[in-house]
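Below you'll find the structure, written out as C-alpha cells, and then a few comments.
What you see is the complex with one protein chain gone and the rest in place.
Take a look at chain A:
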Amino acid sequence: MEALKQELKENIIEQLNLEDMTVEDIADDDMLFGDGLALDSIDALELIVMLDKNYGIKLTDPKEGRAIFESINTMAAYITEHRSK
C-alpha cells in the first residue's frame, strides 16, 4: 500500500504538472480538491484516465469520483480493491 501511495503521488505530480511540488509535499490524507492541492475539474478528468490506463479501473459513475479522489489514502484503497492490472 505504501509503495502504491508513493507511485500515486509521483504520477499525480507528473500528470498534472504540479511543477513546484514534491512527493514529500503531499500528505496521505491531504484533500486533493478544494482546500488541499486545489485540483480542478480538468485534473479530475486526468485522474479518471490515469485510473483506467495504469490500473484498469473504469469509473462509470461520476458521483463515485468524489469519494475516491478525496485523498491519496482513499485513492490507494479503491485501487487496491478494484485494480485489474
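Definition applied: a residue touches a chain if its C-beta (ideal position, glycine included) is under 8 Å from a C-beta of that chain, and two chains touch if they have at least 3 such contacts; residues count from 1.
Operating definition for what follows: contacts and distances are computed from a predicted model.
Undergrad: Quick one: the chain not pictured, UniProt calls it what, "ABC transporter ATP-binding protein", "Thioesterase domain-containing protein", "Peptidoglycan D,D-transpeptidase MrdA" or "3-oxoacyl-ACP synthase"?
TA: "3-oxoacyl-ACP synthase"
Undergrad: Would you mind spotting which of A:Glu19, A:Asp35 or A:Asp61 touches the chain that isn't drawn?
TA: A:Glu19
Undergrad: What residue numbers in chain A mark contact with the hidden partner chain?
TA: Against the left-out chain, chain A lists 15-20, 38, 42, 45-46, 49, 52-53.
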